[in-house]
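Only one protein chain is missing from this complex, and each of the others stays in its spot.
Up next, chain A:
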């Protein structure tokens, strides 16, 4: 599903060059649920951004769904993001001026679906996250956990193969975090590949596999037999 080989990413400012990822190699299989942990500044978000085609690597090879995506142009990358990838952010990132329905509508419009198809999909995902009754509410009228569920609904509406989450529970209390985690596990069971960055060891443990990034590299790989026995370095 995702295959990175010797990916490098460096940020250059006038004075210093930061190597956020160095010879980063990783494979994620179709249907996997991978959690990513690591110290702050180790390169987790950088990895996720490259995986989600939000940023381009400085070097190395990246294949997504069998396709080499290292050298695509902006338009092609936008289309892939729209069609194959769903994003969930720590800060929910709902558009404050739009109600829930219109928020979920945003990627569907970029996809070019007709109004009927969009409505059908929006109603379905709103139902899945249990917020059908709130379709006309604005994000500010919702709790954090509800907002994150809307964000998940927005990510799901396009039926992506691949869901990327950067600390999706980072702004939530533990009860809300658990609800969101359960939702992600449910989505994964239906076949969506998920990569989730988290600081919460309990949640990290519940994934099929946890990878740890230290200093821009994968430090250790564990394939968990069961979430409960997954080991965190």
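Rule of thumb we're sticking to: contacts are C-beta pairs under 8 Å (C-beta built on N, C-alpha and C of every residue); 3 or more make two chains touch, one makes a residue touch a chain; residues count from 1.
The criterion applied here is as follows: contacts and distances are computed from a predicted model.
Undergrad: Which of the following names does UniProt give to the chain that is not shown: "Aldehyde:ferredoxin oxidoreductase", "Asp-tRNA(Asn)/Glu-tRNA(Gln) amidotransferase GatCAB subunit C", "Protocatechuate 3,4-dioxygenase subunit beta" or "ABC transporter permease"?
TA: Missing chain, UniProt protein name: "ABC transporter permease".
Undergrad: With respect to the chain omitted from the figure, which of A:55, A:185 or A:215 is a touching residue?
TA: A:55
Undergrad: Just one of A:102, A:123 or A:215 touches the chain that is missing; which is it?
TA: Going through A:102, A:123 or A:215 one by one, A:102 is the residue touching the chain not shown.
Undergrad: Where does chain A touch the missing chain, residue by residue?
TA: Counting only chain A, the missing chain is touched by 45, 48-49, 52-55, 74-75, 78-79, 81-83, 87, 89-91, 93, 95-99, 102, 105-107, 109-112, 154, 158, 166.
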